[in-house]
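Note that one protein chain is taken out, while the other chains of the complex remain in position.
On to chain A.
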Amino acid sequence: WPYCRKRCSYCNFNKYVVPALDEVAVGSCLVQEARTLLRLSRVQSITSVFFGGGTPSLASPHTIAAVLEAIAGAAHLPTTAEVTLEANPSSADTLRLAGFRAAGVNRLSIGVQSLDDAELRLLGREHTAAEARRAVEEAQRLFPGRTSLDLIFGLPGQSQGAWARGLEAALGLCDDHISLYQLTLERGTALAAQVWEGALPMPPQDLLADMYQAARTMLVAAGFRHYEVSNFARKGALSTHNLSYWRAEQYIGVGPGDAVSLPCTITGAHGRFVPWGEGSSSREARVQTLEPDAWMREVQSQGHGTRRRVVLSSLEQLEEVLALGLRTDEGITHKHWGHFSPHLSLEAVFGMPGEAKTLEQQGWLVLDSNGLRCTWEGLALLDSLLPDLLCQLQR
């Protein structure tokens, strides 16, 4: 759902703030595109659905229901499938949330971001800390054990103590899933401009590292499993949807610039799947039209808004498997790797003297009978490890 009521100061996502929205038209286009793409891909079963993008909780439950009905009509959507919707505290009143539940949504991801009013103002969020608390409590009542909350750390001027207090407060509030995102200063956002102009301080690298480590430690102590770089879950409440990304599974993106995704699954601008109907067996990377009006015109004229399709080579697939898989705590299992690379084992690629071995000796990487994964320390440094590993893979 690519629309928002207001622009947040840090966000450069593909989103649109429009005064009057023809929701019926957008909804029918989403329905139409989901049908077209599911037909093209000949997907039989959908494992999860994710309503993301700008602020999907602004869409009416009716629209969400229509999209889900369309998916269920074109492919098998088991009742156990995870159906997540991203919600903002400012558009998450009880009535609305109940409506989403009735439409088929069974998991909520709430963009809390912070439980400090000053921080929320800095981020340009519409809601207050009190509203966020109310929304989370309400969500937990309606989606018990299936409510996640997002937090942001590393704000300009934020201290280690303030972050720890904020996380403590979130732990007292949360359900069984938390996502922690370090603030990324994106080009073209108001916040980045203020930092680059010097009006706001740039958070020091070492402080960010300390905040991350402290958060990991606190969450693990509270019984959470750190199952991906930014994601934590307890009682097995891992997001199956996101795991499917990191496992490089097939998915279909529907809508302009990441709106609905389907591991062979519905959000988004992108998708990776094998289009059966066209007699090809190679996996493709698909890029959706970003701009909603253009996307709608394309859907109306050709049934879908896929702008670009790039066939991924087997090396490119393996590169994705590597770069995404290492973000998770289980890493890349031998079985998982073998699925993409039946002839060249993990051992054959990374077990030889080379970059991976060096990184292993330095204590950042492990290659054992389970597979290839980062150590606790290595996970925080993944982006420094990957270029080396990609070099080794390319050889």
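Some notes on this structure:
Throughout what follows, a contact is a pair of C-beta atoms (placed from the backbone, for glycine too) under 8 Å apart; a residue touches a chain by one contact, two chains touch by 3 or more; residues count from 1.
Everything below uses one rule, namely that contacts and distances are computed from a predicted model.
Choosing from "Guanine nucleotide-binding protein subunit gamma", "GUF1 factor", "Origin recognition complex subunit 5" or "AP-2 complex subunit alpha", the protein name stored in UniProt for the chain missing from the display reads "GUF1 factor". When the omitted chain is restored, the residue from A:316, A:347 or A:368 that touches it is A:316. Among A:21, A:65 or A:381, only A:381 touches the chain left out of the display. Screening A:229, A:296 or A:349 against the full complex identifies A:229 as the residue touching the chain left out. Touch with the chain omitted from the figure is made, among A:173, A:220, A:285 or A:344, by A:285. Touching residues on chain A toward the chain that is not drawn are 14, 52, 180-184, 205-206, 208-210, 212-213, 229-230, 242, 245-246, 251, 253, 257-258, 261, 267-272, 285, 287, 316, 319-320, 323-324, 327, 362, 364, 379-388, 390-391, 394.
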